[in-house]
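Shown here is a partial selection of chains from the complex, left in place.
Labels A and B are assigned to the chains in the order they are written; within every chain, residues are numbered from 1.
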Amino acid sequence: MQDYELLQDGLALMALGMGVVFVFLTILVISVTLMSKLIGRFEPAPVVAETSKSSPQSAAPSGQNDEMMAVISAAVHRYRSTRRR
Amino acid sequence: MDKLVTLWEGSGLYNLELGQAAMILVGLLLLYLAIYKKFEPLLLVPIGFGGILANIPEAGLAISALDQAIEVARPAVLQQMAAALGATLDPLANLDAWRESLKAIAHDSAAPDQVRAAKDIAMSVGYGDGMLYSFYSVAIASGIAPLIIFMGVGAMTDFGPLLANPRTLFLGAAAQFGIFATLFGAVVLSSMGIMDFSLNQAAAIGIIGGADGPTSIYVSSVLAPELLGAIAVAAYAYMALVPLIQPPIMRLLTTQKEREIKMTQLRPVSKLEKVVFPLVLLILVALFLPDAAPLLGMFCFGNLMRECGVVERLSDTAQNALINIVTIILGLSVGSKLMAESFLSFETLGILGLGIVAFGIGTAAGVLMAKLMNLVSKMPINPLIGAAGVSAVPMAARVANKVGLESNPHNFLLMHAMGPNVAGVIGSAVAAGVMIKYLG
């Protein structure tokens, strides 16, 4: 009796599980395809990709670049003060 | 003189039980497989070594302060602990019977505050949690370690091939049939009285078929911690055996012609797509399957750090120092579950057997799904890449590539197989979410 119930539960979970996996990944396929199309439409991939890659580096070198600059300038300062001594 | 006796009676040799000796050999075997057969050494070296440590007699590295006290403390301490646990010890029974009954009470019937009080007593007389037990509590019982490893895996994963050909997600879905078929297999074995697995245990065993280490450990830590050792060992061992398990199945289910199918070159994928993808996946998880949120959330987080290009130092740490540290701790923790009493049972053989079945069915399901997709779609898919859907990144993709090259030495399938390969990771995390939802 209980064994039968276990079997039934297992079968239900198998069906449900595979179903959810397929449904979820189907939704993902659709979403990804839509996303790629949207991105492709609004921003023609190759050109934009390069722009978005180069522009932040030249135009908005804030975050890490800043840090980099500070580190470099500190290093320069250090080097200079060492030399002078 | 009686100090010498104490020494001898406290030595490992005097106390070595057969089971412990066997488990030490199992640990050495795992180390041999890891070191000389290159079976996923990054995990199996720590797991194997942890397994040996856990089975050192009298050292109690893998048990709590309370269990240590129950195993070796003096009768007076046992009586104190019994009082704290609200139990009475039969004054006529011998010491071993006392220990047995205390153990049963502490693990099964006692209330949390009674256990806490008994542990207070154990610690006040000098017992402490074993090192591996502490590692297990912090790393696995909390769920943290597998999630951080999953984050690191996300930071190492390139979804480019998947984004270039999203349909390969179906292959990653199909291969998860290995998980659920194995779950059902375990249930059948139990209902036939051959094994004795609960539904939770069956689900944890099934997840071996996901061919994904951290997912297996995470799921079994939630659903069946008592099987975690065997499940983790099976998962990693079979992932290492993928080059042996998969090819015969792949050849059996495909014709020479199918194996020669050339796939169209993958389109270039823009950086923006790669940045947005983990967020799309995260939102879908949030909307449809919140129970997969820990696993897939951390996975997406790692991947976003990788692709967004502005937190390279974090991404780098997630892929190196952090994942390595957590791997060491996680491996030793898993090893702590290789204690003789829980590992050396008939059920472990069942787990090992079911695990390899899971890999086989998953492989077959992936290949068959690819053949089905060829029937309904124009764009040709080489069915070999369906086998990569079981995940086991990147080994399964390499196997698909290798078997493909046997049929046509100019047909490189590797990048095409990477799509279903990473899809398989998502698929098994989704499957894990479903199981945790219903059984957790």
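The rule we apply is simple: a residue touches a chain if its C-beta (ideal position, glycine included) is under 8 Å from a C-beta of that chain, and two chains touch if they have at least 3 such contacts.
Everything numeric in this text was worked out from a predicted model, so none of it was measured.
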> Expressed as a composition formula with the shown labels, how is the entire complex in this file built up?
Replying inline: A x3, B x3
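FYI, only the chains that are shown with their structure count from here on.
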>> Distance between chain A and chain B based on Cα centroids, please, to the nearest Å.
In response: 25
>> With touch defined as at the start, can you tell me which chain A residues reach chain B in the complex?
In response: 3-4, 6-7, 9-11, 13-14, 16-18, 20-22, 24-29, 31-33, 35-36, 39-40, 43, 45-46, 48-49, 52-53, 63-64
> Given the complex with chain A, which residues does chain B contribute to the contact?
Replying inline: 162-163, 166-167, 169-170, 172-173, 176-177, 179-181, 183-184, 186-188, 190-193, 198-199, 202-203, 268-273, 276-277, 280-281, 284, 288-289, 310, 312-313, 423, 426-427, 430-431, 434-435, 438-439
